[in-house]
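Here the structure comes first, spelled out in structure tokens, and everything after it is commentary.
Complex shown without one protein chain; remaining protein chains in place.
Coming up: chain A.
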């Protein structure tokens, strides 16, 4: 059971649905562009010199393709198939051939105004004209966030300028975590820390202390062949940042160099750090020579 009869298809019926627009129907044949006339006045258009595409211009070259559209499948050129509804169908597929038909679009107010018209140049020269950007719309174009994050991550490598974000997530180029590995001399098992959870070197330093204090103490025990000795008090790991402690915090940056933690502003550190190491301060002779902290040209064997 069909909700509408096929008879309804066909231009006259369509016109009846929108009686008050009848005057547009007459105009439409001469209407150069599609849409309400007020819109036409306001919209920016890139058209050929002398302005508008006239109906006559459109009608000519596209005749062929519209005809063929209505005539497939199983029809010979110039003939229609037999079903009566199909005859009417043909009529409705070729609206441009009939003056009465029209394209009436109720633009959805402000939203549609925000969109600039498409490139109107002939296809081959499209590269010559740069489009104006449409206003950003949530969730458009419909691309999965996963893919968008990937793309943003990649393109931010190429171009530093910030990008418009179509999705509701606040910042897509900056993932909300930055997990980096951290290993400590003398402890075979490393940890991972989320640098975004700290906002200063002090917080990082105390987190390192918390992470490794227990492991370090356990190492001390295990080196006695697993016999449980009286557990020594766990020693606080301090002085990581200023060279004063037994251990010092260093990191490997995005250029592969080993650097002392603490020289650059926190945000810059977070963006360039790739991994962290907690080294025994005694292994860093340069620090104790009073030389300025800077690049340590340690080879990777340390």
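A few remarks follow.
Keep this in mind: contacts are C-beta pairs under 8 Å (C-beta built on N, C-alpha and C of every residue); 3 or more make two chains touch, one makes a residue touch a chain; residues count from 1.
Quick note on the criterion: contacts and distances are computed from a predicted model.
When the unshown chain is looked up in UniProt, the name that turns up among "Presenilin", "PAR6B protein", "AUXIN SIGNALING F-BOX 2-like" or "Large ribosomal subunit protein mL43" is "AUXIN SIGNALING F-BOX 2-like". Against the chain not displayed here, chain A makes contact via residues 2-4, 6, 9, 14, 17, 33-34, 53, 58, 62, 65-66, 68-69, 72-73, 89, 92-93, 95-96, 103-106, 108, 111-112, 115-120, 122-123, 126-127, 130-134, 136-148, 150-152, 154-155, 157-158, 163-169, 175, 177, 179, 181, 192, 194.
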